[in-house]
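Please read through the structure below; I'll follow up with questions.
Only one protein chain is missing from this complex, and each of the others stays in its spot.
As written, the chains take the letters A, B and C, and residue 1 is the first residue of each chain.
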Amino acid sequence: MKSPSAILLISCPDRRGIVAAVTKFILDHDGNIIDLEQYVDSAANAFFMRLEWSLDGFRVPREKIAEAFAPTGREFDMTSALFFSDVRSRMAVFVTRESHCLFDILGRVESREWDVEIPLIISNREDLRPAAERFGIPFHVFPKTAENKARQEKCEIELLAKHRVDLVVLARYMQIVGGDLVAQYLNRIINIHHSFLPAFAGAKPYHAAYERGVKIIGATSHYVTEDLDEGPIIEQDIVRVSHRESVEELIRRGKDVEKIVLARAVAAHIEHRVLAYRNRTVVFA
Amino acid sequence: MKSPSAILLISCPDRRGIVAAVTKFILDHDGNIIDLEQYVDSAANAFFMRLEWSLDGFRVPREKIAEAFAPTGREFDMTSALFFSDVRSRMAVFVTRESHCLFDILGRVESREWDVEIPLIISNREDLRPAAERFGIPFHVFPKTAENKARQEKCEIELLAKHRVDLVVLARYMQIVGGDLVAQYLNRIINIHHSFLPAFAGAKPYHAAYERGVKIIGATSHYVTEDLDEGPIIEQDIVRVSHRESVEELIRRGKDVEKIVLARAVAAHIEHRVLAYRNRTVVFA
Amino acid sequence: MKSPSAILLISCPDRRGIVAAVTKFILDHDGNIIDLEQYVDSAANAFFMRLEWSLDGFRVPREKIAEAFAPTGREFDMTSALFFSDVRSRMAVFVTRESHCLFDILGRVESREWDVEIPLIISNREDLRPAAERFGIPFHVFPKTAENKARQEKCEIELLAKHRVDLVVLARYMQIVGGDLVAQYLNRIINIHHSFLPAFAGAKPYHAAYERGVKIIGATSHYVTEDLDEGPIIEQDIVRVSHRESVEELIRRGKDVEKIVLARAVAAHIEHRVLAYRNRTVVFA
Partner (left out) sequence: MKSPSAILLISCPDRRGIVAAVTKFILDHDGNIIDLEQYVDSAANAFFMRLEWSLDGFRVPREKIAEAFAPTGREFDMTSALFFSDVRSRMAVFVTRESHCLFDILGRVESREWDVEIPLIISNREDLRPAAERFGIPFHVFPKTAENKARQEKCEIELLAKHRVDLVVLARYMQIVGGDLVAQYLNRIINIHHSFLPAFAGAKPYHAAYERGVKIIGATSHYVTEDLDEGPIIEQDIVRVSHRESVEELIRRGKDVEKIVLARAVAAHIEHRVLAYRNRTVVFA
């Protein structure tokens, strides 16, 4: 058993002495650094850091760490977030009809590859209820029309709050997410788009890819913002195709890329390796 | 030494009996098929074929093959092109400032990886004259302004004709090619665009890719049409990047993809493995 | 709904006239070729072909096709196999402890990406019974010792026969398969090995990969022969790693490659696109 660790994600204006100050803070309380990654965006004069240290022997109890670090944070004008490796993410999955991303996620949770909880699955349709039931996860359906959309989304937000969800994964959820949900879960809603963005944004990307005669198709996982398909990209990958593949075959091949790309993005997020800024992401290794 | 072979590229409306008729033609004249690839685009009801057979023992002399095949071609309303493996392509390379694609091409020719002739290199600038001279290839400069562009391009076309050029390779040639040149060399001008088209068409694709925060960059080789960056794609490839890469680093990494993608497209063309139709390509293996 | 098609896989010594004869057979009976791929291994003087044609309008009833084709087959000394697109494969899955490949397969079947039946799952351990039960598939356990191995395998073979299984997929089955089973299912047992063969054959490939300090790990799907890890390779793929990945992280990353590589190999097999010869495979596109 690994002993639990603390993870600090920091962003701040770049200036001298940040790493020295942060590492001194850990050292002064007898902390043992497990991992440290930093990145400076010189053009933006922005500093980013991920620091992970063992709680074993660290002289500040976990509930006092934020307070103890506060003076350092203030000195450098930091935005920071603190996580603990033994606190499991609570993830809601939104789906519509396609099951490949959902099954992929459920398999990872069931096999404990991911140490997360999925208290509920939400859909606008009934189609995937059997899949959810196979894994014993509550399945909530909120059918949407132009009229009831706002009201239904309010219900969804309440349900997420009730289940203390801290991450929403859109696993081929073919609906536009409303502004309130986006605002409440800023940089905590991950979508998979079935193209290599920014190519083929919008609906029917495989049809568009076929029409253009591309030799490679891809998938893009990103945080959801109000602008559809425009949020900060977390992960992308591709697969080669040829003239031989019909649209149907592109769709079939694309599914494998979609589920793997989405899984990598979710893994990076739940391991607290992602920082979003200026519609970009820093994804530490 | 391999004995020479004939290569027939065929496209026609799809109907029954095409393969049977074409292979019977070869068999009836004691030909030995080396390679046969065919593809049917059902949606477009279009048939494509590449047939290669040994001239050794074939009972029709090479200068009579087209004539002998004509009845079969007419029966199926074929468009066809006939090539011989021992006839070398004559390739003109157009460049501007960047040398990586040019050096890559020259290295392949010098080492006889490609059995082609490069009678001339054309540029709108002097920058790469030393590179051309290192390999002893005549270097012609046609500086262009809005005023002299049409006249200069006419000179270029004459020069290409004089040197019996049958393939033009734009090796990071940062100029728009005029309609006359495109028309005369339809599906015989290959360009390398430094992005994964259709993403980031136009100028400065690496800057745009950086701004969008993509996790993968790419390059696209395509036949040149009048619509910039819109021609039929022959080959694409990508390389992974991360938040760490600056625009300069994207440019540097992109160069390796560009030169390899361009080289693969040129290789496919000079081996007569590419058929273009409806702004798409069939690239046989 | 696509109308059903027939698929003929042919191998024979290479000589003139094979394609002409086969396509004439189809034409003479009013068949409409959907796909034709052929490959000649000149070094081995061997010819391979996959021919798919629509049964719609074909003047030979499906149960008489083999007989009607026999004279052509004899003329060219062909080995051939005939399949029909509307006959579903019956697949048995063998597992041990790891669930990622099993879940991946079950998800593909459940979503009808693959049109196959899985009448049973076999294991040497109880671990994955819950996974099988989630999908309602009978789960049979045959624990093995040095003593009972032969007897247990006999039972397995009987069970496979009883369920008319025509494909066995070893989805991270960590047992050596006995000679009788291999013999009865020659080129019909597909294994996934968790390395880029021939590198790191045998047990603990990720540990070995870590020790060697490789920058890429991979997975290999192959038909099972009596020589462990030595059978004909159907598909391989890789993922980049760095010095940062521990053995555990290599194992985790490897799982994604394993399941995708296995799925591609199985898809190629059930679509009748694979021909094995001389410990190699021809995998048509």
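In this text, contacts are C-beta pairs under 8 Å (C-beta built on N, C-alpha and C of every residue); 3 or more make two chains touch, one makes a residue touch a chain.
All values reported here derive from a predicted model rather than from experimental measurement.
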Options B:D14, B:E52 or B:D104, residue touching the unrepresented chain: B:D104
Contact residue for the chain not shown (choose from C:G17, C:G31, C:G218 or C:G254): C:G218
Which residue of C:K2, C:R112, C:R164 or C:H243 touches the chain not shown here: C:H243
Residue numbers in chain C that touch the chain omitted from display: 39, 41-43, 196-200, 212-216, 218, 232-238, 242-244, 246, 279-283
Chain not shown, touching residues in chain A: 16-17, 19-20, 23-24, 26-27, 30-38, 40, 42, 240, 285
Interface residues of chain B (partner: the chain not displayed): 98-100, 103-104, 106-108, 110-111, 113, 131, 134-135, 242, 244, 252, 255-256, 260, 263, 285
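Just so it is clear, only the chains that are shown with their structure count from here on.
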Label of the chain whose CA centroid is most distant from the centroid of chain A: B
Sites on chain A at which at least two other chains make contact: 242, 244
